[in-house]
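All protein chains but one are shown in place.
Let's turn to chain A:
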Amino acid sequence: MRLLTHNMLSSNIKGVSNGFPLRLEVEKFIEKEVEFNADFLRNMFPKIEWKALVDAAKTLGYADLPEEADPSLLDSDDFLKKYHHALLELHVEEGVLICPETGRKFPVNKGVPNMLLHEDEGFWRL
């Protein structure tokens, strides 16, 4: 699970009013290089919850992102490189995601978060 995915997922447990961001505990992670695409990063920037990205990256031992970021930083190559690395090159292989309200744990195994719920605990949007 890469951190863009983490930035999108939220708890789907019934009754939870703010299930974002999921807390992250990591047992194993890897880094894989991804081709740099500045346009993509600029497009994504307004959609990203910055603080959630910064905190998740720190959990993976990467603390180079600024605590706060505004669009003017998108002109800086140095900033883009760090943002690229945090968003796309870090993979949580084993760990857990934790619902911030209920504490329900969602395991991540072999890089795949398991968000499957029992019939009675889920928040069924449909």
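One rule holds in what follows: a contact is a pair of C-beta atoms (placed from the backbone, for glycine too) under 8 Å apart; a residue touches a chain by one contact, two chains touch by 3 or more; residues count from 1.
One rule holds in what follows: contacts and distances are computed from a predicted model.
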Choose one: "Methyltransferase-like protein 5", "Geranylgeranyl transferase type-1 subunit beta", "Maspardin" or "Translation initiation factor eIF1". The correct choice is the protein name in UniProt for the chain not shown. "Methyltransferase-like protein 5"
Candidate in contact with the missing chain, chosen from A:9, A:26, A:74 or A:98: A:9
Considering the whole complex, not just the chains shown, which residues of chain A touch the missing one? 1-2, 4-5, 7-12, 19-20, 32, 34, 37, 39-40, 43-44, 47, 49, 88, 110-117, 122-126
